[in-house]
Every structure is written in structure tokens, then in C-alpha cells.
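Omission of a single protein chain aside, the complex is shown with its protein chains in their original locations.
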Amino acid sequence: MKELVIKNLKIEYGKNTIINNLDLHVKKDELLVILGPSGCGKSTLLSGVSGLLKPTNGYISFGERIFFDSEKKINMITEKREIGFVFQDYSLWPHMTVKDNIIYPLKLKKIEKTKINLILDDILKDIELSDKKDVYPNNLSGGEKQRIAIARSLVMNPSFMCLDEPLSNIDPILKMRLLKLIKKIQIEYKIPMIYVTHDQHEAFEIADRILIMDKGEIIQSGLPEEIYNEPNSAFVAKFIGRSNIVSENVFDRKKNCKRLVIRPEDIEISEKGKYVGFVKKKIFRGSFVEMHIKYNRETLIIHVNNDKHFVGEEIRFNINKSHVI
Amino acid sequence: MKELVIKNLKIEYGKNTIINNLDLHVKKDELLVILGPSGCGKSTLLSGVSGLLKPTNGYISFGERIFFDSEKKINMITEKREIGFVFQDYSLWPHMTVKDNIIYPLKLKKIEKTKINLILDDILKDIELSDKKDVYPNNLSGGEKQRIAIARSLVMNPSFMCLDEPLSNIDPILKMRLLKLIKKIQIEYKIPMIYVTHDQHEAFEIADRILIMDKGEIIQSGLPEEIYNEPNSAFVAKFIGRSNIVSENVFDRKKNCKRLVIRPEDIEISEKGKYVGFVKKKIFRGSFVEMHIKYNRETLIIHVNNDKHFVGEEIRFNINKSHVI
Amino acid sequence: ANNQLESNQNAQTDQNVEVNQNVETDQEDEETTEPTDKRITVYISGPENMINKLEEEFETDRGDVADFLIMSCGQLRSKVWTEKEAGQIQADVVFGSDPLIYNMLDDEGLLDSIDIKNSEMIADEFKLENHNYFFVNERYVTLIYNKKNLTGELPESYKDLAYNDENYSIVMADARQSSTGLGIAISLYQLNDNDIEYFNKLSAKDFMLTKSNGQVPSLIMEGQYDIGVAPYDSLIRLRKKAKNDGYEMPLEAIWPEEGAIIIRRPIGVIKNAERTDEKQKTSEELVNFFISKKAQLITSKFGFASVRKDIENDFIPKDIKTCIIDWEKATKDEKQFKEQYSEIFK
Partner (left out) sequence: MKNNLKNNTVKFLNKNSRKLSYSNSSLIFLFTALVVLIIIVFPLVYIIKISVIKDGRIFFDGYIEVFKDVKTYRALKNTVILVLGVLAMSVPIGTILAFIRNKTDYKYNKAIDYFVFINFCIPSYVLSVAWIECISRGGFLHRILKMILPTIKYDISPYSLTAAIIVLSIHLYPLVYFAVGSGLKQISDILEKTSFLLGGSKRKTILGITIPLVYPTLISIGFLVFTRTIANFGVVSNLVLPIGTEVLTTRIFQAISELNLTVVAVLSILLMVISLAVFKISKRVKYKEIENTNNTIYYYALGKYRIGVNIMLSIFFSIALFIPLVTLLISSFLKRWGLPIEMEYLTLNNYKYILFESEVTKRAFANSIFFGIFSATSAVIITLFILYFKKHNNRLKDKLLFSISNLPLSMPNIVLAIGATFAWINPPFKLYGTKWIIIITYIALFIPIVLKHASGLSSNISLSIDDSAKTLGVPLIKRIFVLYMPQIFSGLLSGWIICFLISLREIPISLLLYRKGTETIGVMLFMIQSNSYGLETTSTLAVIVIIFSVIGNVLVKKIVKGNSVNERISD
């Protein structure tokens, strides 16, 4: 089946190079999450892929169809790329009802009315909004709008989907439900997707593969476990989960200056622990307690499940897992 | 010192009662986080407290000053309540520079210029934005805007602060830094605060006390640990952290129909476990692995730190902690 | 008088024949050309009622062959000039305004020479030797005042108006906006030996300039101004209207000592190489019609003095003095005059 291939992509705004020499493959059936801080170029990348923005340089293709090729001077217009796109701000048409928003693109294709109605009813059932058919977008909540936006791009049966921070304004319960809906759709419809977010929880919930971007470049890409357990830089380690990033020589007397990433949950308090520190601070965090342990000149963050120690107490601990960057 | 007291508060929009019979105390120096789903009335409550909205009924006072008393027909105007207020969308004035935004309240108080400049420099140093003094808000990033908004409400030396989802549009690294900043300010300036959010991670990071709201009512209020460990309803249990909510008789043959909340991290896989189930699904979630365990007719979610089991495997487990609701 | 009647009848029968021809060609050309192509365009200024009447008369004889475009004399002037500058004047026949513009057009060779029938009926003083335009009628410019407002000593001459000590409020048409106004002003200038001081004196009083000539008597009648310089014919029309509608008319005229200024209203046919013979013919006929007794009787009813020997100008007192200005000289002086004039009225 079809695969999205991006080679050597360069996108500029005027003189500012936003994306430089980016290579990326999105496999068929894959849901790729792009994670990155604000302004790193995530939306710009999606605009490039969908043709809303013309790259300066590079090559983009999907299956046999070439979307963009700066050498051959190919630039397929957006309307033809058949990419479903869900924008962060929903971008529903304010002057059309939910129903019209969803079926408008279908109507343009001159599909028969009965068929359109079937499609509409189905998708509305899927997104659980059958009763809001005749409502105008302004009277919907954020989560509802988002679902409509997703539905609207789905009925066109896109061969590829881009979602740009689609859930950033939605409360956690609803977010969880929508994430599940998106994942379900991706699996059922077998559509490759790029999902952009800056929220790692969303990423872990939904990603087949995670790609970390910063300043227009891909920093790391891999399975969620890989990214979490083997971050290739302090940036990634910090961006995903919490981490202690310390110089190796804090623990060993080696003279090298490599740095270690130690995840808070990988430090285990144990009476026979190798290292000795004392508790500086404790914060309750729901499913665990965060302890700040003073060790040497560093403060280490530890996540523990039980809250037996008190501030000031001396404790011993081991490090179960660490990762050199 | 001063305490915010709300008694019997009722707020209506037209005929819709948004908040009904609400009682609330915020202690001096306390940072109270209000958590609740979208549309539950959080912002409405803050508007009532700050006088932007006139309640239908009730009593609000701060220290000796009565803000609102429907019986005595007192309704102090917003300008006089001296409440610092930070909105979700920053609400910086687009026609003023950062500096002018911040010193606006000081100018209103006719403070001398030299003193204003001193205060300005101080606060800008605090929020680390000394170099952006003459920039217009449109040219700032979300995080910067938010810091300005906080600074602006601080310079007038409020005796109380309300923050309405101040960080919901900000990426996680920055969010963490701002949360720390807010907490620091609260401690240093000794200002009681109400902090509204729908993000539990924020709540746990910053709260002295958490209050859960739904449909205009207080569902539960207490220390973060209490809320997490002893949710008084399925709603709270679901809203805070993930939980398995199952009927008691799944585990015991008792005939009662009470329900149990079991936190995923409180189920321990152990070879000598009391219960037998099998692994239905595994999801990597960064600091832990989520396993879905089929037991009886229920699916239980378990969080484990190590990923030794495979899908389909039969496992035994114990329940370390549970809570009846 | 018999003679004239006959010639009139002749003219009419002639015209009838032409109408018939017209009908035939109409039928032939129906598919290819629109009837508008056969109609000539006439730029014309003057009282609307009078012009409508003239058009009606002409067209009962000739059919719908002319479009009359009524405008003020100043407008007519600038429209003709703008079109000239843009390439081609769109009118076939131009009637109204003052001789200045006709002189200019004729100097540039833009007027067609026309054969005037029965030219012997035109009084000699109106016959132009070396110009391709013709006078249709003339207006007498006098002092007009409101007898309700003006109770003091009346001025007896144009000169008095400026130089006596009475503090009237005075109104006149703006020489820069109205072409008759220009004619009047430049006449006054000539009467005062090209001395601009006259206007200086006027402007020192309560003095006002109107857009058009017709407004002058109106403003005086309405009581806004006491006295002004304006064509007598407007007074006649106002009187008529007042009588019809049943209200009092406080206007009176003073025939100044210098003599009433005479302003002649020319008519001309614009030169246009592309004009069809048929239209050329209609144009010439129209000019002849305006000079015919029938048309002249109409215009004289509206207060314009006829150029024909056989029509009495009975609305004008018999014994008044008139003065005719030298239009050739006026055309030469125009630029200098306007500059001085603009300096005063700023």
C-alpha cells in the first residue's frame, strides 16, 4: 500500500528557514505523532505536505503520486492531494450547520442525496453527535467541534490524514475518548496519519511511532518505548517524561563528562541501596509521590508509590536503569 | 489574616442556574485548585467572586470586606475588590507595549514615575522578561504573554488572586516553569489564590487543596492525596487519575452493589496473587506500561513498571488498596 | 405678414416630404441600425419648459429625430470643451451659452457653415459676416431688485451699484461657473473701461456669487439678497409662474443708465466628418427651425428677444437703452479678466 515519502524538504518563510533538509517516511497504516515545542515548525511541515504552503526545495510523494518535486517542478495543488486535514482551530464553516459542514464536500461531488444521507448518518453515529445535526458550530463545545472537523475530513475518504494539535483545548476525559476515536478510525479505515501535538500524554496514548522535532529538525524518531527509554539528547529526555539529567561523574569517579538520563521511576529506594542521599521535598502526584533527593551536589527526582519517608530523612537508593546521552 | 468566604452562592445566566448554593472558604496563604470539566461553572464562579458578574444570591467576603451580600444588598464594584485576575487567553491589551500593560494599574493609582519604574524593573526581572519591555503583545509567545498577564495582576499588590486556566495553551516544558513561578509567587507574596484548570497534572503540581466541581456544585474538596486516594464518587475517581471502577461483587460473592475504585497502580502482579486473569492488551506509557487484564466479566487496567508479560498470558494479581464509593 | 406665413407653410411641406423619406429608410435599415443612429444630439441651455416646447414643436413636424440635452450654460461650455479635448464633440448642434465659446470653436474650425433659409427675415444687426454660428435670440441684462427689501435710494446705473454708499446685499452669477455670468461680468468690465476696480468695490459690499444665472432672481425674490444683475427674461418667467400659482412677486427691474447689456445666444453645428448626410440635414433643419417664426414666437414668450424682424419684443419697454459689447475684444480679454476677477473673489 501507500507510503508518504519526504526527501530533503526545505520550507522558508521569506528569509527564515523553518524546515531544513527534512527526510521522513510515513508507512502505510502508521500513526506517526510529531512532538515538539511551540514554533518548531510542526504546522509548517503539515502545510508543506498538504500543499497549503509551497516548499522551497525537496520532494514529497504519496504512493505513486508525486505531490511536490522541486527538481521536476511538480507542485500538485492541495485540492488534488486528497489529504484529510484537521486543524487546531477546527475551521468549521460558521455559516453552515453541522450537517452542511459535513456533507458540503460530498455535495460538490454530485453524489446522490440518499447516499449522502447514509454517509452522514453513519459518521454522526460514529462521532456520537447524531442529535446535533442541525446545530451551528458556534453553539457547539470545543470537543464537539473537533469531532465534526474529524468527521468532515473522513467522509471524503482521504488516503492520508494530517491532524494538527486537534485536541489541545479539550478536557482530559473528552480528550481520552477522542483519542480512542481517532485511533479506532485509523485502524478501521487503514489511513496513515500524521498527528501533531506538544502533549506527550496524547503521544503515548495514540502513537505507533513518535518523532521529536525541534527548530525544524528531526531530533529523534522511533517507537514510544525507544524514545522514552533511549532519548538521544537532553532535549528529548526533558520533553518526554521527567528525567534527571546528571553528569556521569556524579556517581562514578570517572573523569569523563558524559551525561546520564535517569528516569525518576528507575531510582529505587532500598535499604541496601548503593547511594546515600536525604529527602529534600515530597510532592503528592496522584498515582505516585515525587521525592527530591539530595545526592552529592545534585538533586534527583524520584517517583515512588508509597510515602513512607519524611523530609530530612536519610535514605539509600539504587539506580535500576540509566541511559547515556 | 484574610480569608475568602463564600456562602450560599447562586449565579444564574438568565434562567439557567449555573452555580447553586455554593459554600467555599479559601484560607489565607492557600492555593486552591478548582478542577472540573468544561462548562461546569468554574469561570462563572471566578466572575462572581471578582464582581464581573452579579450573583443572584449569597454572600462573599474577603477579610472584613464584604464583596457581596444579597441580603444587605451590598455589591462592591470590581475596581474596588483588588483581586488579581489572570485569564486563559492572557487578555493583554494589544495596543499597549509590555511595559504599558504592566504599569497601567500603577498609573491608575497615580504612583510616581520613579517608583513605577522600580516596580516594573523588579517584576520584569522576576518573570525574566526585562528585554521585552517595549514589545507589543502580538509579538510575544504564549508563555511570555502569560507571564506578562501574571505580572500585571501582581504589581497592583492584590490581596487575592484568581487564575482561570492560565496555562492551558502552553507546551509542557514551559508549563512546568510557569507553574513553579506561580507557586513561588504565591509563597513569596503570601497571596491566597484560586487556580482553575481542567488538567489534573497541573493541579497536583501546584495545589495546596483541590476542589472538584461538576455542574455548578462542589463534588469533593480536600488535600490532593485525599482526593486521589479517597474519591467520593465515580466522577471524581475518573476525573483524577485513571481508575478501575467495578462493582464490589466482581471480587466477592457478596450481594451488595457497592462500587469499588481501584487505582491501576494499586493492582500488583504477583505469582501468589489472589485473583487470576489474562493479559488482553499492553500499551507503553513512558514511565510505566498499561496492561488490560481480563478478570471475570471486567477489564482491569494495571500500571506496571516492567514489561515481562505477553498478551494472552495468564497472570495472578493482588489488590493492594481499594476504596468504596 | 402674408409672406412669412407662406414661407412657413413651405417649410412645413418640405419637412413633410422628408419625414416620409425618413420612414422609408427606417424600414430598410431596421435590422442593421438602431433608430438612435438617426437622431441628432443637441446640447442646449435655457428654461426647461421652453426647450421642451421647442422640442415638441420640432418633432411634431419632423418626427423623433433629435435628442435635446438640457444643461446650464456653464455646463454646456465645459462639456463641449472636454469632449473636444477628448477627441470629438458628441453634439451635432449646440445652442445656448455665450458667444465666447462659439468664437473659440469657430477659430479652431470646429463649426460647420450652414445655409440659412429666409435669412432676409433676420435683423441686420444679428447677421454675422465671418462666423459659422448664428444668433437665435438675445437677453437683456438689467438690475433686478426686491421691492420689499429695498426701500432706500435705488441705484440708477450699474456704476451706482458699486460706487454709491447704500449698503445693499448684491448677488450676481459667478463668471467662473456660469457662462452668461461671464458674459455679464465681462460686459461690466468693458463698460468700466477694463477697470477691475469696479468688482473690487462690489466685493466690498455684501456680495454673493451664484452658480447659475437663473438663481440670481430667485435669490432676490426669496429675500436673501436685495438686488442683483440678471437677465430680464428670468424675471418675466418668474412673474408668469407667480401669477399662475397665485402668489405675490416682489421683483422689479431697473433699466440702467448705461443701457441694458445684451447677451446674444448663438447656435452652431459642430463639424463632424463621420456624420451621415441625413443627420447633417436634420441639424441644418434644426438650426433653421430655431430661427423660424414658429420657434421664435415660443422663445419670445419666455422672455427672449427675437432676432427676427417680424417679431415684436413686446415685453421689453420700448424706449430703453441697450449696449452691446464687443465679443471679439471680450474673447481676447477673457484670460486677463478672469485672473483679476479670481484675485478679488477668493
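Letters are used for the chains, namely A, B and C, taken in the order the chains are written, and counting of residues starts over at 1 for each.
We adopt the following convention: a contact is a pair of C-beta atoms (placed from the backbone, for glycine too) under 8 Å apart; a residue touches a chain by one contact, two chains touch by 3 or more.
No experiment lies behind these values; they were computed from the predicted model shown.
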Residue of B:Thr17, B:Thr78 or B:Ser322 in touch with the missing chain, whole complex considered: B:Thr78
Candidates C:Glu85, C:Asp124 or C:Asp193 - the one touching the absent chain: C:Glu85
Absent-chain contact - pick from A:Ile111, A:Ile173, A:Ile218 or A:Ile283: A:Ile111
Contact with the hidden chain (one of C:Lys159, C:Arg176 or C:Lys281): C:Arg176
Touch list for chain C against the chain that is not drawn: 41, 47-49, 67-72, 74-75, 77-79, 81-83, 85-88, 90, 101, 104, 169, 174, 176-177, 179, 203, 208-212, 214-215, 218, 221-225, 234, 237-238, 241-242, 245-247, 338, 342, 344-346
For chain B, residues in touch with the removed chain: 50-52, 77-85, 87, 89, 91, 93-96, 104-105, 108-109, 136-138, 152-153, 156
Chain A, residues in touch with the chain not shown (by the definition above): 47, 50-52, 77-85, 87-89, 91, 93-96, 104-106, 108-109, 111, 115, 118-119, 122-123, 125-126, 136, 138, 149, 152-159, 188-189
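Everything below uses one rule, namely that only the chains that are shown with their structure count from here on.
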Co-neighbours of chain C and chain B - touch as defined: none
Chain whose Cα centroid lies at the greatest distance from that of chain B: C
Between chain C and chain A, distance of the C-alpha-averaged centres to the nearest whole Å: 86
Cα-centroid distance, chain A relative to chain B, in whole angstrom: 24
Interfacial residue positions of chain B with respect to chain A in the complex: 37-39, 141-143, 168-174, 198-200, 204-205, 223-225, 228, 238-242, 263-265, 283-288, 303, 305
